[in-house]
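Below: one structure in structure tokens.
Here the complex is missing a single protein chain, while all its other protein chains stay put.
Residue numbering begins at 1 within each chain, and the chains themselves are lettered A, B and C in the order written.
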Amino acid sequence: MTANPVTANIVRPYGDTTGDGRIQVSFTLPVPYGTPADKARAEGAAMQLAGKMGLEPAMVVHAKGMGPDYTFFIVYGRVSHLVDLSQVTVTEREFPLLSPAEVNLRIRAGLGRKLVVVGACIGTDAHTVGIDAILNVKGHSGEKGLEYYREIRVVNLGSQVAVPDLVARSAAEGADAVLVSQVVTQREAHITNAQEMSAAFRAAAPESGPRNWPLLVVGGPRFDPSMAAGLGVDKIFGKGTTPGEVASYLAYALAPDSGAAADADQEAGASA
Amino acid sequence: MTANPVTANIVRPYGDTTGDGRIQVSFTLPVPYGTPADKARAEGAAMQLAGKMGLEPAMVVHAKGMGPDYTFFIVYGRVSHLVDLSQVTVTEREFPLLSPAEVNLRIRAGLGRKLVVVGACIGTDAHTVGIDAILNVKGHSGEKGLEYYREIRVVNLGSQVAVPDLVARSAAEGADAVLVSQVVTQREAHITNAQEMSAAFRAAAPESGPRNWPLLVVGGPRFDPSMAAGLGVDKIFGKGTTPGEVASYLAYALAPDSGAAADADQEAGASA
Amino acid sequence: MKSKLNLDPEKVRLARELARRAGEPVTELATAHTTASIERAVLRIAGLDGADQDGMPWVNRLADAVRESVGLAHGVALPAWDALVAGGYPDLRTLAEQAAAGQVKFRIPGGSEAAAARELAVRSVAAGVATIDAQRARRTRMIGDLADPPQPWIYLIVATGDIYEDIPQAQAAARESADVIAVIRSTGQSLLDYVPEGATREGYAGTYATRENFRLMRAALDETSRELGRYVRLTNYASGLCMPEIAALAGLERLDMMLNDCMYGIIFRDINPVRTFIDQRFSRQVHARAGIVINTGEDNYLTTADPVDAAHTVVVSQLLNEYFALEAGLETWQLGLGHAFEINPAVPDSFLLELAHAQLVRELFPGAPLKYMPPTKHMTGNVFAGYLLDAFFNLCGVMTDQSILLIGMMTEGIHTPFLSDRDLALENVRYVRDAAGRLGESFVPAPGGFIEQRAKQVLGDSVALLRRISEEGLLTAIAAGTFGITRRPADGGRGLDGVISRADGYFNPASEILEAGTGDAGGEPAASLSETGASR
Partner (left out) sequence: MKSKLNLDPEKVRLARELARRAGEPVTELATAHTTASIERAVLRIAGLDGADQDGMPWVNRLADAVRESVGLAHGVALPAWDALVAGGYPDLRTLAEQAAAGQVKFRIPGGSEAAAARELAVRSVAAGVATIDAQRARRTRMIGDLADPPQPWIYLIVATGDIYEDIPQAQAAARESADVIAVIRSTGQSLLDYVPEGATREGYAGTYATRENFRLMRAALDETSRELGRYVRLTNYASGLCMPEIAALAGLERLDMMLNDCMYGIIFRDINPVRTFIDQRFSRQVHARAGIVINTGEDNYLTTADPVDAAHTVVVSQLLNEYFALEAGLETWQLGLGHAFEINPAVPDSFLLELAHAQLVRELFPGAPLKYMPPTKHMTGNVFAGYLLDAFFNLCGVMTDQSILLIGMMTEGIHTPFLSDRDLALENVRYVRDAAGRLGESFVPAPGGFIEQRAKQVLGDSVALLRRISEEGLLTAIAAGTFGITRRPADGGRGLDGVISRADGYFNPASEILEAGTGDAGGEPAASLSETGASR
């Protein structure tokens, strides 16, 4: 991740006039909204929260009791926070976007054999549409999936694959890269599952020597692409990923351009 | 305004689990959402703002470019702010709610003649529905308006009344109370107009001696009832006001219960 | 168009006949009077622009001077051009400056002097009317070169108070599919007895209607029209004490539609009824010439009266507006009659009631480009509920073939629209139009069912009310609070002092030209518009 040098630039939220700072917020508080006194207290509580978020002035435009114990609020107001665009850090794509032909060429040149990809939804997640969109010929957003690439061999294990099965199967297939999808996020399931998966691959690898497990890639609509290290994986793809991006990344990470300096990522390829 | 002693009680926003702190926010930033780099920067800017509001983690679930220069965002996230219900101050109604018969009785007893009310929308505001709801026999929320009260004489001047006309007419009618409605709030019109009005009544009154202008009451859906002093008025009524509340207040302020100690508000009645 | 409601054509004919009977005495009143603003409009068409250093327009200064000295009963034109000739002033502007300085003596000329003044006045005013004609021709040409969007047209309001914030917002809205842009006026303008000058940045909840603001916005939208390949229309308000002048400015600056109602100012701005009826007639003569579609304001009644109880007052007012408009020379394709989706959503079957009302209006005025207004009164701070209600409004609009849909804002109950409110509102209507735009063909009110019965009931109530009005007189009905449950006596309200009885020999070069009819009959968008209206 590199800080993208943007012209230092301070902006505020915009309602209908430059600098007016207007925003909308909605939330529920566990407070009753029955008697007039309840209502006054509930609205006061909402105003207090709005104030802590930096809304000043704030206006509770809607309050509705939901059952005896909860109240839903809609608040409009002005925040005084400034957004400093120069402080926005933008993750830049570290690899070039390649066409399928270029990817194939690069794999042939850099790897000298087909690149093997094993894909799965792990844990109890059965949302295969996302990983299928990346792997199946049909693809996504008009781009064909990895199966379409002549130099990539795809093994799609489908849904609800147990991590030990994934590790075993990856070894058996000689996987260069393992692509894992996680869509369910309740109770941070996607995080724990990804961590369990990367730990299992590490555990299965010999204790010493160079890295000896496949490139680990996870994806899903609610991942933050900057969390890779925390999950112990090599790369994260978020919502709206296209197959071409994934193929380009695989080529970059596993089939180094002849002449290009090897980097940590590329070593992952060495294991296969 | 008195702090309402509530059992000290800390709550957080509730999404679907107690204490999860989840809330929703939407806003526009004056940043483009065109190229992939624009998008990354825009979403980063939105995350920065969310962070400043105390959302952590936050998730930009929707971003849409609006024309070349603006982007609209919807963000969900968790705020760590606590709402301390014991710190919520609730304005308590300082007067008892009376029935029309009681109001009439009290006016007869306390004032010994009809109470005169002059109402108007001032400035360029033509939203008469609200003040009519308070004044007209038809009323609001099933309560009859002030015209219905035998002991109140209502003079409704209608919309877009200039402040000098209002002052002159109030004097001519011998108004005990002046009721002013302000609905348009763009550029804080309601505030400025109310202040102009209260200043004019003061200016028209003799420089010294006891307070010598009518009770000043303003109302409208976007007023904060705690701002009365700042506007130089005696009382503010907000959205959802009913005629009965207004009548009860007028009786309380202008027709003191025999035996009750006179207070500043009551003196206002002395002028009429 | 086949009737879906099985309305009795005889009843419809009767309703129109009663509306004519109710309206005729008012037309007589209008033709017997003029107003200060009509006279100033004549000067504006003749090319008198600008304002003194206090911002008071020269048309006001000149008309006031004339009025003070000889009155306006003969019109402003005769004494003004007479003075121009007599004083040898180079132009109206100089005359106005001198008059303001008290340097000009006016008189009502007779004989050949009168003839000379008249001739010159007609020539000056005709030049202005030629500009209006040219603007109309230009519109026709642009619509021909670019595309004319299909109906329903998406109508959107901008209201920042600052013309320079309005412009980018309007352009953004057009890009996001708005077909018509309305620039709402500042709250105070309707009661001003003059039209402000120049570009303005300080309106409350709206932007002042000025000739320069008109020009700036029209130019911006011309640019956007070319960019988008479709003609984006511009609207403003010919309303308030300066209705005739604003109508003239709209014609000169090629606005495409104008809010222009025969009674709105009376009910909602407490403008004197007589003044209003006189002003609206002249305004409509100008709109007719300029090829401007008018929008009437029946929707407003439903914000003060109950939309179910008062549904028939909308229809009655539409029939009156139609009568007055046709009488003034407007054609059917120019009658953007207004109505609204304002029933309390808590009323059972509220959507069916709305459909009944909207379909009724559609069938009563098959050739008119109806303007359908979104919910406002029952829009609360619950923006989600508001977004939903707006969607059903949009749906009702497409199901009943409304021509112009004003797009509702989910924040209607809160503030004048944010940029994002407008963007979301446009997403809303685009979804409804694209997903359900063709639902109308499968909307067939059950014969004798709820919708048909309701429509028939409203028509019946309308006929009854029109009969009463034609008997007791329209001014009496207005005084009694018939419309928008607001009582407006004929001798009350603002602007009565601007009403002047025409003297014998009253001369108004603008009226003469306008009443003589369009010189250029061709090139108007009438055909395309009425075709679109009728075919849907």
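Methods note: a contact is a pair of C-beta atoms (placed from the backbone, for glycine too) under 8 Å apart; a residue touches a chain by one contact, two chains touch by 3 or more.
The structure displayed is predicted, hence computed values, not measured ones.
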Inset, instruction - Could you tell me which shown chains are touched by the chain that is not displayed? - result: A, B, C
Inset, instruction - Have a look at A:72, A:201 or A:223 and name the one touching the chain we're not showing. - result: A:72
Legend entry - Contact residue for the chain not shown (choose from A:160, A:195 or A:212): A:160
Legend entry - Chain not shown: contacting residue from C:7, C:56, C:116 or C:388: C:388
Inset, instruction - Name every residue on chain A in touch with the hidden partner chain. - result: 26-28, 64, 66-67, 69-70, 72, 123-126, 128-129, 158-160, 184-187, 189
Inset, instruction - In the full complex, which bits of chain B touch the chain not displayed? Write them out. - result: 14-18, 22, 24, 59-62, 64, 74, 76
Legend entry - Interface with the unshown chain - residue positions in chain C: 345-346, 348-352, 355, 382, 384-385, 387-389, 391-392, 395, 410, 424, 427-428, 431, 434-439, 441-446, 449-451
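Just so it is clear, only the chains that are shown with their structure count from here on.
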Inset, instruction - List the centre-to-centre spacing of chain B and chain C in whole Å, with centres computed as mean CA coordinates. - result: 34
Inset, instruction - Round to the nearest whole Å and give the separation of the Cα centres of chain A and chain B. - result: 46
Inset, instruction - Quick one: which residues in chain C touch 2 or more of the other chains? - result: 159, 415-416, 418-419
Inset, instruction - Enumerate the residues of chain B that touch no fewer than two other chains. - result: 26-28, 70
